[in-house]
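The complex appears here without one of its protein chains, the remainder shown in place.
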Amino acid sequence: MTDQPTETRRRGVGFWVIVGGAGLLVIATAWVMFLRTDPGSYDPREPRNIPLAGEQMADLELPLLDGSGTVALADLRGEVLVINFFASYCIPCRAEHAELTALSDAYGDRGVQFVGIVYQDTTAAITGFLDQYGWGDGYLYLQDPGSRAVVEFGVYGVPETYVVDADGVIVHKEYGAIVAGDLMPVLDELVAG
Amino acid sequence: MPERIRRILAWVVTLGLAGVVGWGFVAGEPSETDRVLALGERIKCPVCQGEAIVESPSETAEAMMDIVAEKVEAGETDDQILDFFTERYGDGIRLDPRFEVRTLLLWLAPAAALVGGAYLIWTRQRRAKEPA
Partner (left out) sequence: MTSFLGFLGTWVALLSAVALAVRGFVALRRPGQATASSLAIPAVGLIAGAVVAMGALEIGLLANDFSVEYIANNSATTTPFLYKMASAWAALEGSLVLWGLVLAVFTFFIWWGMRRLDDADPLWAGALAVMGVISAFFFLLMATSSNPFQVCTEAGSFGFGCASGSWQPFAAASAPAQGLGPNPLLQNHPLMAVHPPMLYVGYVGLAAPFSFAMASLLIGEAGDRWLRVTRTWTRVAWIFLTAGIVLGGLWSYEVLGWGGYWAWDPVENASFMPWLVATMFVHTAALQMRRGVLQAWSYALVVATFALTILGTFLTRSGIINSVHAFTQSEIGPMLLWFLVLILVGGYGVYAARIQRIGSAPRIDSLVSREGMFMLNNLLLGVFAFVVLVGTLYPMFVEWATGDQVGVGRPFFDRMALPISYALLLAVGIGQVMPFRKAQGRVVWERIRTPMRVALAVAAAWAVLWRPNGWVLGAVLLSTFIIGTSARHLWVTARRAAAKRGSNAAGEAWRALRKDSAYWGGMIAHVGLAVLALGIAISSNQAQHTEVDLPLDQPVDFAGFEVTYVGSFVDEQPNRIAVGTNIEIRRGDDLLSTLAPRLNEYRIQGRQIPSPAVDTGLRGDLYLALAGTPTEDSVRLEMHWFPFIWLVWAGGFLSAAGGLWGWLARPPRRARAEDKEAARA
(Lines give C-alpha, C1' and ligand atoms only; values in the text may rest on other atoms or scores of the structure.)
Protein backbone atom coordinates (compact mmCIF):
# COMPACT_ATOMS: atom_id res chain seq x y z
CA MET A 1 0.00 0.00 0.00
CA THR A 2 1.23 3.45 -0.77
CA ASP A 3 0.04 6.79 0.36
CA GLN A 4 1.33 9.07 -2.38
CA PRO A 5 -1.56 10.20 -4.50
CA THR A 6 -1.46 9.09 -8.09
CA GLU A 7 -3.44 10.48 -11.01
CA THR A 8 -6.06 7.76 -11.00
CA ARG A 9 -6.41 7.89 -7.27
CA ARG A 10 -6.89 11.61 -7.14
CA ARG A 11 -9.71 11.42 -9.62
CA GLY A 12 -11.69 9.37 -7.15
CA VAL A 13 -15.32 9.81 -6.37
CA GLY A 14 -15.38 13.48 -7.27
CA PHE A 15 -14.66 12.70 -10.87
CA TRP A 16 -17.41 10.14 -10.99
CA VAL A 17 -19.98 12.31 -9.26
CA ILE A 18 -19.42 15.11 -11.75
CA VAL A 19 -19.26 12.79 -14.75
CA GLY A 20 -22.38 11.01 -13.52
CA GLY A 21 -24.28 14.27 -13.07
CA ALA A 22 -23.21 15.56 -16.47
CA GLY A 23 -24.07 12.20 -18.03
CA LEU A 24 -27.56 12.31 -16.56
CA LEU A 25 -28.06 15.82 -17.94
CA VAL A 26 -26.92 14.76 -21.41
CA ILE A 27 -29.19 11.71 -21.39
CA ALA A 28 -32.12 13.81 -20.19
CA THR A 29 -31.57 16.43 -22.89
CA ALA A 30 -31.22 13.81 -25.61
CA TRP A 31 -34.38 12.20 -24.34
CA VAL A 32 -36.32 15.44 -24.55
CA MET A 33 -35.10 15.99 -28.12
CA PHE A 34 -36.06 12.46 -29.00
CA LEU A 35 -39.53 12.65 -27.47
CA ARG A 36 -40.19 15.93 -29.23
CA THR A 37 -39.32 14.49 -32.61
CA ASP A 38 -41.85 11.73 -32.10
CA PRO A 39 -44.21 12.78 -34.92
CA GLY A 40 -47.19 14.77 -33.84
CA SER A 41 -46.51 14.41 -30.17
CA TYR A 42 -45.49 17.95 -29.43
CA ASP A 43 -47.72 20.92 -29.90
CA PRO A 44 -47.71 23.34 -27.01
CA ARG A 45 -50.89 25.04 -28.15
CA GLU A 46 -52.89 21.86 -28.34
CA PRO A 47 -51.57 19.34 -25.88
CA ARG A 48 -53.29 16.06 -26.36
CA ASN A 49 -55.61 16.71 -23.52
CA ILE A 50 -58.94 15.84 -25.09
CA PRO A 51 -58.68 12.09 -24.90
CA LEU A 52 -62.22 11.59 -26.15
CA ALA A 53 -61.93 13.82 -29.23
CA GLY A 54 -63.39 11.99 -32.21
CA GLU A 55 -65.17 9.44 -30.03
CA GLN A 56 -68.84 8.79 -29.80
CA MET A 57 -70.43 10.45 -26.76
CA ALA A 58 -71.60 8.05 -24.06
CA ASP A 59 -75.26 7.16 -24.05
CA LEU A 60 -76.57 8.10 -20.66
CA GLU A 61 -80.00 8.70 -19.28
CA LEU A 62 -79.96 11.60 -16.84
CA PRO A 63 -82.75 13.06 -14.70
CA LEU A 64 -83.89 16.64 -15.33
CA LEU A 65 -82.99 19.12 -12.62
CA ASP A 66 -86.64 19.95 -11.92
CA GLY A 67 -87.38 16.26 -11.43
CA SER A 68 -89.92 16.15 -14.26
CA GLY A 69 -88.40 13.16 -16.01
CA THR A 70 -85.24 11.94 -17.68
CA VAL A 71 -83.39 12.69 -20.88
CA ALA A 72 -81.35 10.17 -22.85
CA LEU A 73 -78.36 11.89 -24.41
CA ALA A 74 -78.74 9.66 -27.48
CA ASP A 75 -82.16 11.22 -28.12
CA LEU A 76 -80.51 14.61 -28.57
CA ARG A 77 -78.65 13.37 -31.65
CA GLY A 78 -79.31 15.50 -34.72
CA GLU A 79 -78.49 18.65 -32.86
CA VAL A 80 -75.10 20.10 -32.03
CA LEU A 81 -74.66 19.90 -28.26
CA VAL A 82 -72.76 22.16 -25.90
CA ILE A 83 -72.45 20.24 -22.65
CA ASN A 84 -71.30 22.27 -19.67
CA PHE A 85 -70.46 20.78 -16.27
CA PHE A 86 -71.01 23.27 -13.47
CA ALA A 87 -71.62 23.65 -9.74
CA SER A 88 -72.85 26.33 -7.39
CA TYR A 89 -69.66 26.42 -5.32
CA CYS A 90 -67.48 26.88 -8.39
CA ILE A 91 -66.34 30.48 -8.75
CA PRO A 92 -65.35 30.38 -12.47
CA CYS A 93 -68.80 28.92 -13.22
CA ARG A 94 -70.33 32.20 -12.09
CA ALA A 95 -68.01 34.11 -14.37
CA GLU A 96 -68.88 32.08 -17.45
CA HIS A 97 -72.59 31.78 -16.75
CA ALA A 98 -73.70 34.92 -18.56
CA GLU A 99 -71.49 33.99 -21.51
CA LEU A 100 -73.12 30.58 -21.78
CA THR A 101 -76.70 31.84 -21.59
CA ALA A 102 -75.88 34.50 -24.20
CA LEU A 103 -74.43 31.86 -26.50
CA SER A 104 -77.47 29.67 -25.92
CA ASP A 105 -79.72 32.56 -26.92
CA ALA A 106 -77.64 33.24 -30.01
CA TYR A 107 -77.32 29.67 -31.26
CA GLY A 108 -80.46 28.14 -29.79
CA ASP A 109 -82.46 28.55 -33.00
CA ARG A 110 -79.56 27.49 -35.22
CA GLY A 111 -79.64 23.85 -34.16
CA VAL A 112 -77.43 24.04 -31.08
CA GLN A 113 -78.77 22.61 -27.83
CA PHE A 114 -77.09 23.77 -24.61
CA VAL A 115 -76.98 21.25 -21.77
CA GLY A 116 -75.91 22.03 -18.21
CA ILE A 117 -74.95 19.01 -16.13
CA VAL A 118 -74.80 19.52 -12.38
CA TYR A 119 -71.41 18.51 -11.02
CA GLN A 120 -71.56 17.02 -7.51
CA ASP A 121 -73.91 19.51 -5.95
CA THR A 122 -77.28 19.55 -4.24
CA THR A 123 -80.50 20.35 -6.09
CA ALA A 124 -81.26 23.16 -3.66
CA ALA A 125 -77.90 24.83 -4.03
CA ILE A 126 -77.90 24.64 -7.83
CA THR A 127 -81.46 25.93 -8.06
CA GLY A 128 -80.44 28.86 -5.88
CA PHE A 129 -77.44 29.44 -8.13
CA LEU A 130 -79.62 29.51 -11.26
CA ASP A 131 -82.22 31.73 -9.61
CA GLN A 132 -79.48 34.19 -8.83
CA TYR A 133 -77.52 34.09 -12.08
CA GLY A 134 -80.36 33.33 -14.46
CA TRP A 135 -81.78 30.24 -16.13
CA GLY A 136 -80.80 29.88 -19.79
CA ASP A 137 -83.66 29.94 -22.29
CA GLY A 138 -84.20 26.55 -23.91
CA TYR A 139 -81.32 25.25 -21.85
CA LEU A 140 -81.49 21.66 -20.56
CA TYR A 141 -80.41 21.28 -16.93
CA LEU A 142 -79.61 17.71 -15.94
CA GLN A 143 -78.55 16.00 -12.75
CA ASP A 144 -75.76 13.49 -12.59
CA PRO A 145 -76.43 11.02 -9.79
CA GLY A 146 -73.39 8.98 -8.88
CA SER A 147 -71.19 11.16 -11.12
CA ARG A 148 -71.68 8.76 -14.04
CA ALA A 149 -71.61 11.48 -16.68
CA VAL A 150 -68.54 13.01 -15.06
CA VAL A 151 -66.58 9.79 -15.51
CA GLU A 152 -68.03 8.98 -18.93
CA PHE A 153 -66.94 12.36 -20.26
CA GLY A 154 -63.62 12.33 -18.44
CA VAL A 155 -64.28 15.50 -16.45
CA TYR A 156 -61.43 16.65 -14.20
CA GLY A 157 -63.14 19.55 -12.48
CA VAL A 158 -65.66 22.29 -13.04
CA PRO A 159 -66.22 24.10 -15.25
CA GLU A 160 -65.55 22.01 -18.32
CA THR A 161 -67.43 22.30 -21.59
CA TYR A 162 -67.75 19.78 -24.42
CA VAL A 163 -68.99 20.33 -27.95
CA VAL A 164 -70.65 17.34 -29.60
CA ASP A 165 -71.60 17.34 -33.28
CA ALA A 166 -74.95 16.28 -34.72
CA ASP A 167 -73.74 12.67 -35.05
CA GLY A 168 -72.97 12.46 -31.35
CA VAL A 169 -69.18 12.71 -31.79
CA ILE A 170 -67.19 14.74 -29.27
CA VAL A 171 -65.29 17.36 -31.24
CA HIS A 172 -64.08 19.95 -28.77
CA LYS A 173 -63.45 20.58 -25.12
CA GLU A 174 -62.78 23.67 -23.04
CA TYR A 175 -61.12 23.47 -19.64
CA GLY A 176 -62.10 26.25 -17.26
CA ALA A 177 -64.42 29.16 -17.79
CA ILE A 178 -65.64 29.99 -21.30
CA VAL A 179 -64.47 33.40 -22.42
CA ALA A 180 -66.32 35.39 -25.07
CA GLY A 181 -65.53 34.05 -28.50
CA ASP A 182 -64.00 30.76 -27.37
CA LEU A 183 -66.75 28.59 -28.74
CA MET A 184 -68.06 30.71 -31.60
CA PRO A 185 -65.67 29.51 -34.34
CA VAL A 186 -66.29 25.89 -33.39
CA LEU A 187 -70.07 26.32 -33.32
CA ASP A 188 -70.13 28.37 -36.51
CA GLU A 189 -68.28 25.66 -38.35
CA LEU A 190 -70.53 22.90 -37.05
CA VAL A 191 -73.73 24.80 -37.76
CA ALA A 192 -72.60 25.73 -41.25
CA GLY A 193 -71.35 22.23 -42.04
CA MET B 1 -17.14 -38.81 17.50
CA PRO B 2 -20.04 -37.16 19.31
CA GLU B 3 -18.92 -33.67 18.22
CA ARG B 4 -19.05 -34.80 14.64
CA ILE B 5 -22.45 -36.39 15.06
CA ARG B 6 -23.73 -33.22 16.66
CA ARG B 7 -22.53 -31.21 13.71
CA ILE B 8 -24.10 -33.51 11.19
CA LEU B 9 -27.34 -33.40 13.16
CA ALA B 10 -27.26 -29.62 13.21
CA TRP B 11 -26.87 -29.59 9.46
CA VAL B 12 -29.67 -32.05 8.95
CA VAL B 13 -31.97 -29.94 11.11
CA THR B 14 -30.93 -26.74 9.34
CA LEU B 15 -31.51 -28.22 5.91
CA GLY B 16 -34.81 -29.68 7.07
CA LEU B 17 -35.95 -26.27 8.30
CA ALA B 18 -34.78 -24.68 5.07
CA GLY B 19 -36.78 -27.27 3.19
CA VAL B 20 -39.91 -26.44 5.17
CA VAL B 21 -39.41 -22.72 4.54
CA GLY B 22 -38.84 -23.43 0.85
CA TRP B 23 -42.06 -25.40 0.80
CA GLY B 24 -43.71 -22.47 2.57
CA PHE B 25 -42.68 -20.14 -0.25
CA VAL B 26 -44.14 -22.45 -2.85
CA ALA B 27 -47.23 -23.58 -1.02
CA GLY B 28 -48.17 -20.38 0.80
CA GLU B 29 -51.71 -19.31 0.15
CA PRO B 30 -51.64 -16.39 -2.19
CA SER B 31 -53.07 -13.43 -0.35
CA GLU B 32 -56.65 -12.75 -1.20
CA THR B 33 -56.30 -10.04 -3.78
CA ASP B 34 -59.43 -8.10 -4.18
CA ARG B 35 -59.44 -7.19 -7.87
CA VAL B 36 -61.49 -4.08 -7.34
CA LEU B 37 -59.06 -2.70 -4.78
CA ALA B 38 -56.05 -3.76 -6.80
CA LEU B 39 -57.41 -1.94 -9.85
CA GLY B 40 -58.31 1.02 -7.69
CA GLU B 41 -54.65 1.34 -6.77
CA ARG B 42 -53.64 1.49 -10.41
CA ILE B 43 -55.97 4.35 -11.37
CA LYS B 44 -55.25 7.93 -10.43
CA CYS B 45 -57.95 10.09 -8.93
CA PRO B 46 -58.38 12.89 -11.48
CA VAL B 47 -59.31 15.54 -8.92
CA CYS B 48 -56.57 14.78 -6.39
CA GLN B 49 -52.85 15.23 -6.00
CA GLY B 50 -51.24 11.94 -6.90
CA GLU B 51 -53.78 9.83 -5.04
CA ALA B 52 -55.24 6.60 -6.34
CA ILE B 53 -59.02 6.33 -6.55
CA VAL B 54 -59.02 3.71 -3.82
CA GLU B 55 -57.45 6.23 -1.45
CA SER B 56 -59.45 9.33 -2.19
CA PRO B 57 -62.71 10.18 -0.48
CA SER B 58 -63.71 12.52 -3.33
CA GLU B 59 -67.00 11.92 -5.12
CA THR B 60 -65.34 11.39 -8.48
CA ALA B 61 -63.03 8.75 -7.05
CA GLU B 62 -65.94 7.01 -5.33
CA ALA B 63 -67.87 7.02 -8.58
CA MET B 64 -64.88 5.56 -10.40
CA MET B 65 -64.52 2.84 -7.76
CA ASP B 66 -68.20 1.98 -8.24
CA ILE B 67 -67.65 1.70 -11.98
CA VAL B 68 -64.60 -0.52 -11.45
CA ALA B 69 -66.64 -2.76 -9.15
CA GLU B 70 -69.44 -3.03 -11.71
CA LYS B 71 -67.04 -3.86 -14.50
CA VAL B 72 -65.28 -6.50 -12.44
CA GLU B 73 -68.69 -7.94 -11.63
CA ALA B 74 -69.53 -7.94 -15.35
CA GLY B 75 -66.41 -9.99 -16.02
CA GLU B 76 -64.24 -7.44 -17.80
CA THR B 77 -60.49 -7.97 -17.75
CA ASP B 78 -58.07 -5.66 -15.97
CA ASP B 79 -56.84 -4.29 -19.27
CA GLN B 80 -60.34 -3.57 -20.50
CA ILE B 81 -61.11 -1.66 -17.33
CA LEU B 82 -57.87 0.32 -17.40
CA ASP B 83 -58.46 1.11 -21.07
CA PHE B 84 -61.94 2.40 -20.28
CA PHE B 85 -60.49 5.06 -18.00
CA THR B 86 -57.46 5.75 -20.18
CA GLU B 87 -59.77 6.44 -23.12
CA ARG B 88 -61.59 9.05 -21.09
CA TYR B 89 -58.81 10.65 -19.08
CA GLY B 90 -55.66 9.93 -21.05
CA ASP B 91 -52.52 8.02 -20.10
CA GLY B 92 -52.01 10.23 -17.06
CA ILE B 93 -54.80 8.36 -15.30
CA ARG B 94 -52.67 5.23 -15.01
CA LEU B 95 -50.48 5.03 -11.96
CA ASP B 96 -48.89 1.92 -13.41
CA PRO B 97 -47.30 3.26 -16.58
CA ARG B 98 -47.13 1.03 -19.63
CA PHE B 99 -43.78 -0.07 -20.93
CA GLU B 100 -43.39 1.95 -24.11
CA VAL B 101 -40.97 4.32 -25.81
CA ARG B 102 -42.03 7.21 -23.64
CA THR B 103 -41.47 5.37 -20.40
CA LEU B 104 -38.36 3.50 -21.47
CA LEU B 105 -36.02 5.57 -19.28
CA LEU B 106 -38.34 5.25 -16.32
CA TRP B 107 -38.27 1.48 -16.43
CA LEU B 108 -34.62 1.10 -17.31
CA ALA B 109 -33.09 3.77 -15.07
CA PRO B 110 -33.23 1.77 -11.81
CA ALA B 111 -31.54 -1.26 -13.33
CA ALA B 112 -28.95 0.97 -14.97
CA ALA B 113 -28.24 2.67 -11.64
CA LEU B 114 -27.83 -0.68 -9.90
CA VAL B 115 -25.48 -2.08 -12.53
CA GLY B 116 -23.55 1.18 -12.86
CA GLY B 117 -23.13 1.57 -9.11
CA ALA B 118 -22.03 -2.02 -8.62
CA TYR B 119 -19.57 -1.71 -11.51
CA LEU B 120 -18.13 1.47 -10.02
CA ILE B 121 -17.60 -0.07 -6.59
CA TRP B 122 -16.09 -3.18 -8.13
CA THR B 123 -13.61 -1.45 -10.43
CA ARG B 124 -12.51 1.08 -7.82
CA GLN B 125 -11.88 -1.72 -5.42
CA ARG B 126 -9.83 -3.65 -8.00
CA ARG B 127 -7.79 -0.59 -8.85
CA ALA B 128 -7.12 0.13 -5.20
CA LYS B 129 -5.71 -3.33 -4.77
CA GLU B 130 -3.17 -2.96 -7.59
CA PRO B 131 0.11 -1.59 -6.36
CA ALA B 132 0.45 2.00 -7.43
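Which chain is which? They are A and B, in the order written, and residues in each are numbered from 1.
We take it that a contact is a pair of C-beta atoms (placed from the backbone, for glycine too) under 8 Å apart; a residue touches a chain by one contact, two chains touch by 3 or more.
Keep in mind the model is a prediction, meaning the values are calculated, not measured.
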{"item": "Visible chains that the absent chain touches, using the contact criterion stated earlier", "value": "A, B"}
{"item": "Residues of chain B in contact with the chain not shown", "value": "10, 13-14, 17-18, 20-21, 23-25, 27-32, 34, 37, 41-42, 44, 49-52, 54-57, 62, 90-97, 102-103, 105-106, 109-110, 113-114, 117-118, 121-122, 125, 128-129"}
{"item": "Missing-chain contacts mapped onto chain A", "value": "1, 3, 5, 9-10, 12-14, 17-18, 21, 28, 31-32, 35-36, 38, 41-44, 47-49, 89"}
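By definition in this document, only the chains that are shown with their structure count from here on.
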{"item": "Cα-centroid distance, chain A relative to chain B, in whole angstrom", "value": "32"}
{"item": "Sites on chain B touched by chain A in the complex", "value": "46-47, 59-60, 62-64, 66-67, 85-90, 101-102, 105, 116, 120, 127, 131-132"}
{"item": "Complex contact set, residues of chain A against chain B", "value": "2, 4, 6, 8-9, 16, 20, 27, 31, 35, 38, 48-49, 51-52, 55, 120, 146-148, 150-157"}
